[in-house]
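First the structure, in the form of structure tokens, and then the observations on it.
For this depiction, one protein chain was excluded, whereas all remaining protein chains were kept in their positions.
Let's look at subunit A:
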């Protein structure tokens, strides 16, 4: 049965995880995402679904606990915010190299360094370009509502297991902290040991007499083999790019100007589109839902139609680089951003469109 609740984005993540039959959550407190672990602990799912919830000694430990759990073929996840995500990059590189499925949530706050606890989108590069060492990609989903925080937990796990690759839900302090109405998914049971052995024959479930041992590793010293492994990873990322791109458009059919924004910024831009149109400016919005794979083709297509593209990000301009690569010079591309925890207002966005493209 579907359940409708008024929840914070962070709480929605926790509720969705329990209902989806997640086996383990390993985390470390950091603002503005601590409600995820707090909600899980308050719900004590170990008594109901059997889900393990553990507070680790650091984000380094929590992501490596996720590695261990993922290696067993279990649905495991962690969450953090920007400084903690920096610590997790080592583990994520190993997880990607060992081709393990898991889900990580980053409720982004402003940086660099300790930065601020207010919302930001300045971890885009870290999220979509790999983040740790080596050539790898995370599947990156960008929710822009509390409903999507809940919906993307199952989606992220499905994609993670489909590709045996870590999936990241790239949220921010606004989506994590704000309350909205959310429809929660129905409960589904956790996988049984037998199901895991059938679904994930690679998992370390204990070596049975009928099969050879399973070894989870990212190590291969022979260069030929390591190159082949990398080619396999790259083919996987190309497959994602070909089949998993998700985005949404608003009022783009007749648009002269295009806004591109994800997450909180996309919410602001939706209002900016309304205000601009009330003022006679035909503005549309493209909201990438997957940041990797990026909606390159859709942006390239719209670039032929519009007189200018403005990316709106709560950063100094990171996604704008991928937009420029997609646009290939077909139309002018500009960036408008606020950072340090400031959320841009819709009016500021409309002003930025005018300033960039409709001078005088």
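Just so it is clear, a contact is a pair of C-beta atoms (placed from the backbone, for glycine too) under 8 Å apart; a residue touches a chain by one contact, two chains touch by 3 or more; residues count from 1.
The working rule: contacts and distances are computed from a predicted model.
Think of the chain that is not pictured: of "2-oxoglutarate ferredoxin oxidoreductase subunit beta", "Response regulator", "Ger(X)C family spore germination protein" or "Dihydroxyacetone kinase subunit L", UniProt labels it "2-oxoglutarate ferredoxin oxidoreductase subunit beta". Screening A:44, A:208, A:232 or A:354 against the full complex identifies A:208 as the residue touching the chain left out. Checked against the full complex, the candidates A:10, A:49, A:64 or A:311 give a single residue touching the omitted chain, namely A:64.
Summary of contacts with the chain left out: across A:17, A:40 or A:56, the touching residue is A:56. Even with one chain removed from view, subunit A keeps its contact list with that chain: residues 23-24, 26, 52, 54, 56-58, 60-62, 64-69, 71-72, 74, 76, 90-91, 94, 98, 204-209, 213-219.
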